[in-house]
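Complex shown without one protein chain; remaining protein chains in place.
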Amino acid sequence: MNLHEYQAKEIFRDHGIPVPPGKVVTSAEEAASAAREFGGMVVVKAQVHSGGRGKAGGVKLARSPEEAAEHASNILGMDIKGLTVEKVLVTPAEDIASEAYVGVLVDRVTQAPMFMVSSEGGVDIEEVAHTNPDAIRKLSVDPRYGLLPHQAYWLANSLYDDPKQIKQAAKIMGQLYRSFQAAGASMAEINPLIVTPEGEVKAIDAKVSIDDNELFRKPDVEAMRDSSDEPQAEIDAREAGLTFIKLDGDVGCCVNGAGLAMATMDLVKYYGGEPANFLDIGGSSNPEKVVNALRIITSDPAVKVILFNIFGGITRTDDVANGIVEATRQIDIGVPIVIRLTGTNEEEALKILEREGFSAYTSMDEVVEKAVELAHQN
Amino acid sequence: MNLHEYQAKEIFRDHGIPVPPGKVVTSAEEAASAAREFGGMVVVKAQVHSGGRGKAGGVKLARSPEEAAEHASNILGMDIKGLTVEKVLVTPAEDIASEAYVGVLVDRVTQAPMFMVSSEGGVDIEEVAHTNPDAIRKLSVDPRYGLLPHQAYWLANSLYDDPKQIKQAAKIMGQLYRSFQAAGASMAEINPLIVTPEGEVKAIDAKVSIDDNELFRKPDVEAMRDSSDEPQAEIDAREAGLTFIKLDGDVGCCVNGAGLAMATMDLVKYYGGEPANFLDIGGSSNPEKVVNALRIITSDPAVKVILFNIFGGITRTDDVANGIVEATRQIDIGVPIVIRLTGTNEEEALKILEREGFSAYTSMDEVVEKAVELAHQN
Amino acid sequence: MSIFVDESTRLVVQGITGRDGSFHTTQMMEYGTNVVAGVTPGKGGQTFTGPDGSEVPIFNAVDEAVAATRANTSVIYVPPAFAAGAVMEAADAGIDFIVAITEGIPVLDMARAHAFARDCGARVLGPNCPGLISPGKAKVGILPGQIVTPGPVGLVSRSGTLTYEAVYHLTRAGLGQTTCVGIGGDPLIGTKFIDCLEAFGQDPDTRAIVMIGEIGGTDEQEAAAYVQEHVDVPVVGFIAGQTAPPGRRMGHAGAIISGSAGTAAEKMEAFESHGIAVARRPVEIAELVAAALEGASVS
Partner (left out) sequence: MSIFVDESTRLVVQGITGRDGSFHTTQMMEYGTNVVAGVTPGKGGQTFTGPDGSEVPIFNAVDEAVAATRANTSVIYVPPAFAAGAVMEAADAGIDFIVAITEGIPVLDMARAHAFARDCGARVLGPNCPGLISPGKAKVGILPGQIVTPGPVGLVSRSGTLTYEAVYHLTRAGLGQTTCVGIGGDPLIGTKFIDCLEAFGQDPDTRAIVMIGEIGGTDEQEAAAYVQEHVDVPVVGFIAGQTAPPGRRMGHAGAIISGSAGTAAEKMEAFESHGIAVARRPVEIAELVAAALEGASVS
């Protein structure tokens, strides 16, 4: 789960990281009044779950409350990478002497949190990693000990020359690590970490991604969820315990298992079709899940055909068959359904489906070809 | 630093340990009103930094508010092992089905926190350790990982048979460990941990000792310091950065270094005297410390002679000599001072002292014999 | 032969009385796995009745189970909140090989648990994995036993059902397996492609290897380099997620394209450039293995 900048800043602030004040507003008037309150120049920043807000025109400097209102009214409702801006953050503009990058994420190779810092901040760190990898200092944190003081110093020492700034930055490293841990994050970054002309080190942007697996025990973080820019179908899926991602095609996919679901999407593409979604109904074979899955897929008007691909291991295919039958009784599907079922209780499943007039396949290639064909026809 | 029961319970409560409510009061009237508030039977418990409160008559059951008042008025002002009771805790009486002991302390051998639990609770755990060591289950906590869930379960499993009680106790182990860490404790114990007839596991007594070295960074714990039962001289010493412990003899001792200070006390005893105190002026040779030390020693009317034993390594003996001279100018000492100085800048120190009419020794045995002799004379 | 599990496996099931644990214990016992103990705190002293009526003793803790039954392998079906603790408990009790089936374990919990297991010298498979099966010998986890058959192919995969799909085609094509290992879909897994490749390399019966990857991370790329350096038998690869959009987690916590890293195209390229035959469709996996084994036996 991605947090908004203002939410990430709240977490950072709670752990002592120096973050300028800010106000989240949803209207031009509020933006003006926030700007008036702060006095001086402010920045109006779109709060959407997307990078590249600046390039998209979602971050603007305002010299006056009136200008802040004008920017806010332009940015609110703006579309950034398919997401509608619902909120803006108004924050005092900071004078910047230098910009650095500080991030921590869970690293697969070392199986531990890893810090990445670079004195080239305010830019895309991935680009720095490609073009100038030596400009990034990396440090793997031993989860048995956490970030040790000398390690924080070592990181900070690569960013600054001034001992005072190094000391401030080392402190921020520790605070960032504690933020990361406390929030159950998979990634936390400050980009840029600035030095003001007065020599103060501050975080003026913040990005935090939460490990979804932490949310069950972090209700305060879960409460930060903002679904306003999330497709309704994905919200419904999450609440139903399904993993669903909306895509741009017309072949609705319903598969058990993430790997098989991706392979099914790939096969749709292979046969000339376009998948409408990723949907994993998971390992358990609860008929209710199938009903929910179908409800979510059919809510997408672009879907022209629904493709089931179920390989029964733990999942009992007869349960899935019953779920399909049940769903078609409850919901008006409106588009053809093609079904591939194989594995545990396959024979019984096929009987159930035949009884209800569905034609079922046992080959994945066949069923995908058929689905693509039907999508092209409709 | 030892905490009172009610303070230890506060810390436990903050970490989720089930602790019955309680009210700390300083008068019989308040005790009655607290008892009235709780209703039913209450226990009135002396809050002093001492074990064996029960045996000393400092813990009493009261059936009514009137009885609570009566007990409080008896206990308040009571002397328990030389300490005057200034406060009592009034807490609802609990029905007890069984009593266990749970403690965690810093273990020297494993260099790690160690849990000790026993199903024989409510009694002196040291006695259990002697008479029935098998009744104690011990577990060393790896400081890299903290108390792991299966370890907490293993400990709890030795206390109870009922799975529900084991689960509750395992949870309490984790909470106790977090209390221990958060408070910077060197020891935290629940004795007894009870099971009520309804099967609830609860902590009805609490004892926490804080590692003094933690206090500089734990202002909330430092704020729990209650010096009311502490000798004024020890309070003054602590504030002056000295380590002072009042004893019952008449030879005031002023030594640099804890080991040498103890050896000096032992030598006083060896030569037939009784030390009036332990006092370590520490490693740095700040004359101000010597002045403070003398001020503290002379505040004890029992002191008949003051014995300096200084072995200069880092400590410059000339600084100490200057301190003694300075102190005798500021304070009316009133008793003889005998001084042994040797080591760094010894010659200069002896000159300074001679100039001021002090006679100084270089042998520890000689000076101690002289001091004991003078104490016997006065 | 086989890797990691075989007839000498003495299995303890952590969470044996739970819904998943009891179901799969029955399945594993039906397959012939030597399930020697179960663990559920608070249920010590009870027994689990296997499909043939045999009674498996249940213990409160893994150390008790190990002491009583000399269990050497554990499989974990406990809920996510307790699963990392269960891994550490097993490692602390001296279990050598720990298979963590549970999905949804917080990744920072697993970072600690992996470190702990390393300190104890235990191997962890998973978490969020389907386990493994050495056909005809032992099945640990949730892979369906009916689709595998003994033979010369070692299979290692990040996926569950996609593995079934691949195995299904292999078996239908008469290509049995030494061991099929599902390494799991989480970002921090205890046993990686390279560990399995190394183990297969020491198994003379494994004459071809199938490696099924997916988007996210760089394990496949590292494994590809390893194959070229150290693997003597033919390797066939497949990558799921060519159509996955960047930045979205495709079900598995580990299946996410971060920025430009971890795409299917990148991985398929790494496979090909290191001499691994890449299947475009699942069904092709078996075809490429058959061809490779024929080629190998001809040469």
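Note that the chains are named A, B and C in the order they appear, and that numbering of residues resets to 1 at the start of each chain.
Basically, a residue touches a chain if its C-beta (ideal position, glycine included) is under 8 Å from a C-beta of that chain, and two chains touch if they have at least 3 such contacts.
Only a predicted model underlies this, so the values are computations on that prediction, with no experimental measurement involved.
Remark: the absent chain touches shown chains A, B in the intact complex.
Interface note: of B:Glu288, B:Glu347 or B:Asp365, the residue touching the hidden chain in the full complex is B:Asp365. Checked against the full complex, the one of B:Leu247, B:Ala302 or B:Val335 touching the unshown chain is B:Leu247. Interface note for the absent chain: among A:Arg36, A:Lys138, A:Lys167 or A:Arg295, the touching residue is A:Lys167. Among B:Met78, B:Ala112, B:Ala302 or B:Ile333, the one in contact with the hidden chain is B:Ala112.
The hidden chain makes contact, of the residues B:Leu61, B:Ala97 or B:Ala258, with B:Ala258. Taking the whole complex into account, chain A touches the unshown chain at residues 145, 148-151, 153-154, 157, 163-164, 166-167.
Contact between chain B and the unshown chain involves residues 106, 108-109, 111-113, 126, 142-144, 181, 184, 186, 211-214, 216-217, 243, 245, 247, 255-263, 265-270, 275, 278, 280, 283, 311-315, 342-344, 363-365.
Please note the rule applied: only the chains that are shown with their structure count from here on.
Of all chains, the one whose mean C-alpha position sits at the greatest distance from that of chain C is B. Taking each chain's centre as the mean of its C-alpha atoms, chain A lies 54 Å from chain B.
Annotation: 28 Å between the Cα-based centres of chain A and chain C. In chain B, the residues touching two or more other chains are 145. Among the residues of chain C, those in touch with two or more other chains are 112.
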